[in-house]
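Incomplete set of chains, arranged as in the complex.
As written, the chains take the letters A, B and C, and residue 1 is the first residue of each chain.
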Amino acid sequence: ALGLTGCAGDSGSGGDPTYVTLITKDPDNHFWTAMVEGAKTAAKQSNVEITTAAGRDQSDADGQIRAIEDAISRGDDAILIANNGPAVNDAIKRARDAGIYVLALDTPTEPADLVDGTLASDNFEAGQLVGKWAAGALDGKKATIALLDLFADKVVTVDYQRDQGFLSGMGIDTKDRKKNGDEAKTGAYSGGDYQIACNQATNGAEDGGRSAMENCLSLNKDINVVFTANETSGVGAAQALKAAGNTGALLVSIDGSCGGVKSVTEGSFGAVAQQYPSEMGRLGVEAVVKHLRDGVNPTPSEGLDFVNTGVRLVTDKAVNGIESISSAEGAKKCW
Amino acid sequence: MTTTDTPGMTAAEAFRQRPLTPLQRLQRILHRHPQISPLVVLIAAVIVFGLLNPRFLEPSNISLVLQQVAIIGSLAIGQTLIILTAGIDLSVGAAMILVAMVMGSLAGDAGVPGILAFLVGMLCGAVTGLLNGWLVSTVKLPPFIVTLGTLNLFTALGLLMSGGRSIPGDRLGPLLTWTSTSFSVGPFRLTAGVVLVVLMYLVMGYALSQTAWGRHVYAVGDDAGAARLAGIRTRRVLLSVYVVAGVIFALSAWVLIGRVGAATTNSAADANLDSITAVVIGGTSLFGGRGRLLGTFIGALIVGVFRNGLALARVDVLYQTLAIGVLIIAAVTLDQWIRRTGAQR
Amino acid sequence: MTGTPILSARGLIKTYGAVVALDGVDLDLYAGEVLAVIGDNGAGKSTLIKCLTGAEIPDMGTLTVDGEQVRFRKPQDARDAGIETVYQTLSLAPALDISANLFLGRERRRPGVLGSVFRMLDKKGMRGDASAKVDDLGIRTIQDISQVVETLSGGQRQAVAVARAVAFGSKVVVLDEPTAALGVRESAQVLGVVRELRERGMGVILISHNMPHVFEVADRIHVQRLGRRAAVITPRDHTMPEAVAIMTGAAEAKEGQA
């Protein structure tokens, strides 16, 4: 299986294509389909053939291991992977041992040097951005917070990174940064007092988001800050707020899809942290092509051990001291 | 003879009239109407959660529970039909999502008039049912495998059609989002979706208990071979059940669009398991032929009450998962206890 | 017997893997007669009537009803052709109650719009009728007409199955051991019903191991042996011991076969 990789360097020349496997965390979330689209667009321009694979859901390491093994068996040239946790590390090692070029997308591996390079955006930072924005927009008022996370039956990195990032952005002590829900339920955030009214799981979906928000409102009608860990759950939460007549709450979310940005324009979301999955896909393919042609790895961003594809805060209610772009601008970069 | 005879009474009559404890009396009453035993479980759950957090009992929260169970509740109607025929449908959630995306793409992306999109959606639901039903009744494959296959098929079709994107409600027009219309009934707030689901329960409950078709559904599920020998067209009955269920899942898609305000592929990840759970907690046997739709309604409510109640009791997320597990077992244990000890008097 | 048989089979073969259940069987049933089928256990009697009534599809052989060739692919086909059957396994839905089973497949609807538009079942009417029909067969111990069939005693269950077959007017009634689980009085009642059916001009096929019953009501007796028709005799030209001898292979049928 090793022999084939050698002759694949002449990509772009119309000879044998370069085979790249793109492994996402799950097959259905729009975040990942956008990444696939980005990669496929880039692939068309450089005689790369992309095969996609995915875990069944964000906790499925076994599915990703199989996908890596299949790529080895197929004799692919490169793997781009958004890993579902350290359980896939062994398989990544085997792939590299087999001479396959491996880049991590979206989520850095632990340790980061397990792969040839990483193109990611920091989910913790994304959380922090919306947290800071919410703290600023509250303008010293007491914060009554609803935390709408992803899952109740599994622990995945995005879930705690975004949630804990948000809290730290608010200026709340997160205690263990890898554990949701261990923070103090009341206390002071950077601008005043806070109370965490509820912490619910949404399955990252609209109906889960709506039910969770409804339950939160049943617990406390005065919720004025709503964190949703992704935009789909945010859509549901916004529905619930609307149905309950709560128009004042600041709803923040993370992703930055076109739907999410539109919600910012319309005002049902206060702010979203925009990430660029299609950008990651595109850059990933380009990095592969470049490596096979020139033998170079992507250069990490300054002060980081990975290439930061960036996070931007999208809001139409800019808060002093926090860099943000308007929803109109965000719409240009949305996916 | 060694039995104590009261003059003029047979032994069994004397036995019948022995003194009973109040608990035994209650059991005897419950045993006469075994179908209300899930109701007892529901009431017990409501009381417990009401004590844990009085807000649970507020009309606004009760209204929310109804809205929250609407989707699973309506899927569970079709699931009940299928389980009554000794089948099982793993594709319920995927079929619903597929229909939602078909209606959504037509109305939202292709600009087709709402009513047409709606009708095509219903047709699409019927076709999904027809496919399942044909494979089960005519090709004679096990329903588990058929619907596992179509689960994958429908999921992939829905995603391929939409690329994972949701279509927001404001592009869907008033008809498709009509189910989100909400109105007050006394202190309660209901949505048109909830009313639709209740109506579906009434109509299908009537069809199952009052029509010949309903009897045939039970007979086929009870013993398909015997039903066939008794002259029931089992194939036709099975096919009709799956098609009707398909239409019910299409209507569920309508309810879903109203509830989440968008046509989306993300929702209802656990719809299969949840709908089956509602059916089983409602007292319907997975082996077919035994059960009632009313039980399913209560079963769906029980699960909804558990979820909402635990959230309101401020149980931590991971502990909620744990508690749901324990509560489901407890609910069915209680139900069994009512039925069994009742049966032994 | 003369004229066209209402039901006739030629050369029926049915095998299950290595097992030969029917090995080329012919049968004729005429209107207004009771044809008994006797034979050892496993002689192929039940398989024969299953093939006659669409419950099994024979490997080979032809069926005619009133002289017209037919192919029954399912029991409903035979029912549509006017053949009612009580199978040995009774084929009742265990979880349904007595009246639901009696009217299974031909439920009665309420009169008026309730029935025509809302297709509502006439449950009360059917229950009343069911009660009467079971009583007619002499089953007097059913204490609760809404009892589900699986809780009935063996004989009660059989009575329900027989009642279902004879309750609806038809051309041919096939009864596979209808009195096996019935008591003395109940059996007599069923034999009475069989005679009544004959009087009404129907054809009846009666399978039974009870020779006195057979000789009491049968016009002709089809003796099945090892998957084949060993003989057709009549109660007039053969005695019970003779019939049993043919059945077990100890003797051949005398000349003068019907």
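Please note the rule applied: contacts are C-beta pairs under 8 Å (C-beta built on N, C-alpha and C of every residue); 3 or more make two chains touch, one makes a residue touch a chain.
Here the structure is a predicted model, which means the values were calculated and not measured.
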Stoichiometry for the complete complex in this file, please, as a label-and-count formula. A x1, B x2, C x2
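Methods note: only the chains that are shown with their structure count from here on.
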Are the chains arranged, by touching, as a line, ring, star, complete graph, or other? line
Taking the mean of all protein CA atoms as the centre, name the chain whose own CA mean is closest to it. B
Most heavily contacting pair of chains is A-B
Quick one: chain B and chain C, Cα centre-to-centre, how many Å? 41
Using mean CA coordinates as chain centres, what's the gap between chain A and chain B in Å? 35
How far is the middle of chain A from the middle of chain C, if each middle is the mean of its Cα atoms, in Å? 71
Per the touch rule above, chain B residues touching chain C in the complex are 206, 210-213, 215-216, 218-219, 222-223, 225-233, 289-290
Report the residues of chain A in contact with chain B in the complex, numbered from low to high. 27-30, 32-34, 37, 149, 152-153, 180-181, 198-201, 203-208, 210-212, 214-216, 218-219, 232, 235-236, 238-239, 243, 257, 259, 262
Residues of chain B touching chain A in their complex? 53, 55-56, 58, 60-61, 64, 67-68, 71, 155, 159, 163-166, 168, 180, 182, 189, 256, 259-262, 264-270, 307-308, 311-312, 314, 316-318, 320-321
